[in-house]
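Note that one protein chain is taken out, while the other chains of the complex remain in position.
The block that comes next holds chain A.
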Amino acid sequence: MTWWSVVRFLHVIGAALWVGGQLTVSLVVLPPARRLLDDQRRGQVLTAVGRRFGTLTVAVFLPVQLVTGVAIAWHKGVTWASLAEPGYGRILAAKLLLFCAVMAAAGAHGWATGSGRSRLARAMAVTSLVGSLGVVLLATALPAT
């Protein structure tokens, strides 16, 4: 038990809360909301939930993941060059690229929502959810330390 296990703990718990939060909202909160609320109320609830989750993402999740992720990589001795090497480096690089794609999809979703393209927004939202599951998949493929 070192301080590095605390850093890894924060990284893992951050990812768990974020991905788990998306799934919980999608599978647990919203179906009853759709059934029980009228259109206007549902819109309000969805907006409120989405806004709150988005705020948490930017204020807590992103900073925590970036800081702890960079710290863990530094601790592992990852360099730019080693990202290209097969094995750990390559998997990490792929995971980072996918993470960037997920964030881009999330951003596109936000833009689409704001400009009234609801179908594109929905597609981007699901893309980002599925993609973030992929990030977790690649994370589990990284050799354990």
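Everything that follows uses one rule, which is that a residue touches a chain if its C-beta (ideal position, glycine included) is under 8 Å from a C-beta of that chain, and two chains touch if they have at least 3 such contacts; residues count from 1.
Everything that follows uses one rule, which is that contacts and distances are computed from a predicted model.
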item: Protein name as given in UniProt for the chain not displayed, "Copper-containing nitrite reductase", "Aldehyde dehydrogenase family protein", "MBL fold metallo-hydrolase" or "Microcin ABC transporter ATP-binding protein"; value: "Copper-containing nitrite reductase"
item: Hidden partner chain, residues of chain A it touches; value: 3, 21-22, 25-27, 29-31, 33-35, 46-47, 49-51, 53-55, 57-60, 63, 74-75, 77, 85-87, 90-91, 93-95, 97-98, 101-103, 105-107, 109-114, 118-131, 133-134, 137-138, 141, 143, 145
